[in-house]
Structure formats: C-alpha cells, structure tokens
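What follows is one structure encoded as structure tokens, with my remarks underneath.
Removed from the display is one protein chain of the complex; every other protein chain stays in position.
The letters A and B name the chains in turn, as written, and every chain counts its residues from 1.
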Amino acid sequence: MIALVAALGAVAVITGLLVFTVDSMARATFLLLASFVAVAVVLIGFGLGYLGTVVILMMTIEMMIMVVFMVMLMMNPAGLMPMTMVHNRRGSWAIALVAFGLLTAGVWLVPFPVRASAASRGVTSGPAVGPDPTVALGDALMGGQMLTMMTLGLALLATIVGAVAVAVSRR
Amino acid sequence: MVLLAPALVVVAGLAAAAGAATAGEGPTAPVVETLRLLTKQRRRTLSDDPALARIGLTALPVAAVLALAVVPLGDRAPVDLGVGVVWFNAMEVVAWFAVWVVGWGPNAATSLAGGYRVLPLGLAYELPHMLAIITPAIAAGSLSPGVIAAAQHDLWYAVWMPAAFLLYLLSVAAMAFWGPFAAPLGRDLAGGAAAEHAGLDRLLLLAGRWMLLTAAAAMAVPLFLGGGAPPPITGPDPFPGLPVLWFAVKLVVVLGLLLALRRAVPMLRMARFATLAWTVLIPLAVAQALVVTVVVLP
Partner (left out) sequence: MTELVLRIALTVAAALVATGLYGALSQQSIVMIMMGLELVVNGLILGAGAFWWAGGQPVAASVLIVVLLTVMAVEMALGFAVALALYRARQVDLTDDAGELAG
C-alpha cells in the first residue's frame, strides 16, 4: 500500500505540475486528467471502488467539456506560438511553497488516531472490512446525511439556473 | 484475463466481417484492410502533436478491453468488480477523450471538426445511456453485472423494461461512434477524426471502434438478456454447463440487431440527435427507471 500511494501520488503531483508548464492546452487537459486518474486509482486501492470509478467517469466528461471552452475562448490553445500567460509567478510560487510547508508540517507533526480495525488490516488492499462502502454511502446519503444530499441538490439547481442566466446572450 | 484482449480482437473482427457483408462488401474486406494498413506508413502533418494522438489511439482498444473485463462471459466475469456497471460506464467515456484527441493531434481542420463532433454526440447519448444501464441495476439491487444477470432467472429485463433495452442498444452504437452515429468519422468531413491517420494509427482507431462496439454489445447480455443462462421458456437446458455458449449466442443476436440498425437508419446530424435525446430519450429513460423503481420497491 505504501508503494501504491507513493508511486501514484508522485504521478499525480508531477502531472499536476506539468499542467502549468506545457504550452498546449490539449496537453494541459490530458495531464490534469492523468492527475485525477492517479488519485482515483489510489481511492480504488483504499477500497472506495465506487467513488474512485465515479471520479474517473466525472473527470473525463468534465475535461471534455473544458476543451470546448478552451478552443472557443483561448487565442492560442495549441501552443503554436510560444507565449506565457502568467502573472506574479514568483509571488505565486512563494505562497504555494509556504502553504505546502505548513500543510506538510501539520501532516507529520499531528498525532493521528488510527482506528484498530484499519490497523489490524495492515497494509493489504484486500476486501474491505465491515459493510460494503457503496451500500454504506448510499444509506448515509438517503438516511442520516439526507440534509447534505438536499443541500447538494439545491446547490446544483441554483448553479444550473445561475449559470444559464449569466451565460445567455442578452441580444 | 490474459485471453481477454485476443478474444475481443477475434470477436470484433468477426463483427467487422459481418458488418462488411451487410454493407455489400466481401466478408474478407476487414482482413484485406488490416493487411493493407499494416504495410502502409504512418502520416505526419505540419506542427502536429503525434504523442497526444497516439495516446488517444492506444486508449481506445485499451478502454474496450478494460470495459469487457467486468462483463460476465458466461457465468463469471474475468474481474468480478462490485461496481462493474459504473466501471464499464467510466471506461466507455474514455472513448470521448480518445476520439477528441485523435482529431486534435494532426492539426488539420477536418480532423479537428470530426474530433469535436464526439462532444455533442456524447452529451446527447450519455444521460439516456446512464439511466438505461442503471435501470437493471435498480431492479436487481446491485451494481455488479454478475448479480444483475443472476436476478433474471425467470424474466429477462429486456422483456419488462423494453425502453431501457432499446435505449441501451442505441447508445451502444453511439458510444462506438458507429452506424447512424458515425458523424465524428463522417464522409462529409472526408473521414473526420480519422482523415489524417494512416497505417497502424488508422488500424488502431478503426479496430478500437469495433472492439468498443463488441464490448458494449457484450454488456447487454448480462444487463438485459439473462447472462449465460438459457432463455426462461426453453425448459431444460440443452447445453448444460456451457454458459459461455449461451453468452455467445446472445452476443451474436445483439450484434445482429446493431447491424440491422445501421442498415435501417441513415447517419444522423449531431444537432438533431441532441434535440431528440434531450426532448424524447431522456424523459423516456427517466419514466422507465421510475416504473421499475416503483415496481421493485419493497
């Protein structure tokens, strides 16, 4: 499990960094998708088969919708002319590195309480102990977490209405 | 699992031969075409992106094999995934990305336009398709194709949810951008996304399309036609212990239906299909899912 998380995590971070260094939008989109797929495979390795698969499904569709806008709006999507579209690169790097440092310090210094059930399972990625996580998620969303589900539904409805209202032509 | 890819190639090749025969060519046409493409050079265009295009070209057959991996071939799947239906859906969406990137790669106008046609096609067929595959899952109470197939021992889902079955057949053709939905490779665009690809690249694209079609047709068997079990009306099983045989027979029937669809329906314009999908097919799929949900509600 350590090797899986470390290797796929490295893939996710490297492809994530490359998103902002390649000069072709098509390549940037592909690299972002690769980063998401790496994280999704880690989720599947953790035993979250349903959510990991949904991440792959949703992100592929989302990237495909992104490329419509990319060619519609951007002046140089293919990177045929060398150009950089960045501002305040040094400040952004500083903020990002400080954030990474703080988060990492927190990750390695805070003592995490690890549940016994997970610890006894050791490092295998075998069948999950306890109830099926997909069933548990469905039960929660349609039961105890119903308020979350309703809020998400309302937020999505508001998004549909708001996005259409903003985007339609007024002429 | 190791035999999956060659088996898919063989079945997709047979389907392509049958497809050539129904289109009025000799059934040997796919073999001749394969040998011809294997001997030809690949083609490059000015300021192209061959690396990205080849990633897409490779992704297409790989996605077809990964989608087939969760389909129970007979009584059990090569990889028995609990969320097989969702996995199948995710792998089939990879084809959108593959076709778009294949069209983008050569940096040519017709090719790019062909690649972009996969987006309206995908956005039109995807929602009816998702509802159509989730309807048998609701009825069986599971996302595993094996469990769904086993739940149909006395009534096939194709019989009591016919709308979902028909929508599934339609979306199989659409996800493989084939038959009436071949607009991304349309003749009006001089071949669309495939226009600038020759040799092995073209072979991967066209073979990948047949493999995707076959894999999706294979999924119809456990979802709607009872998997490897004999038809419920025959009484005793004439081939006991051979679920693979029943699976193959049903797969041939589904592929035959798809070939009939290609002969019956001309190529659709994407804008018209999108209108049809959002005004007729999605409400139909929702109604079908609602009826099934109300019936199976404990």
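Rule of thumb we're sticking to: a contact is a pair of C-beta atoms (placed from the backbone, for glycine too) under 8 Å apart; a residue touches a chain by one contact, two chains touch by 3 or more.
All values reported here derive from a predicted model rather than from experimental measurement.
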item: Omitted chain's touching partners, listed by label; value: A
item: Chain A residues that touch the omitted chain in the full complex; value: 1-2, 5-6, 9-10, 12-13, 16-17, 19-20, 25, 28-29, 32, 35-36, 39, 42-43, 46-48, 51-52, 54-55, 58, 62, 65-66, 69-70, 72-75, 85-89, 91-93, 95-97, 99-100, 103-104, 107-108, 112-119, 121-123, 128-130, 133, 136-137, 139-141, 144-145, 148, 152, 155-156, 159-160, 162-164, 166-167, 169
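Just so we're on the same page, only the chains that are shown with their structure count from here on.
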item: Euclidean distance of C-alpha centroids - chain A vs chain B, Å; value: 28
item: Chain B contact footprint on chain A (complex, rising order); value: 24, 26-27, 30, 33, 49-50, 53-54, 56-57, 60-61, 63-65, 67-68, 71, 78, 80, 132, 134
item: Parts of chain B lying in touch with chain A, wherever the complex brings them together; value: 47, 49, 52, 55, 81-83, 86-87, 89-90, 93-94, 96-97, 100-101, 104, 107, 116, 119, 122-123, 126, 143
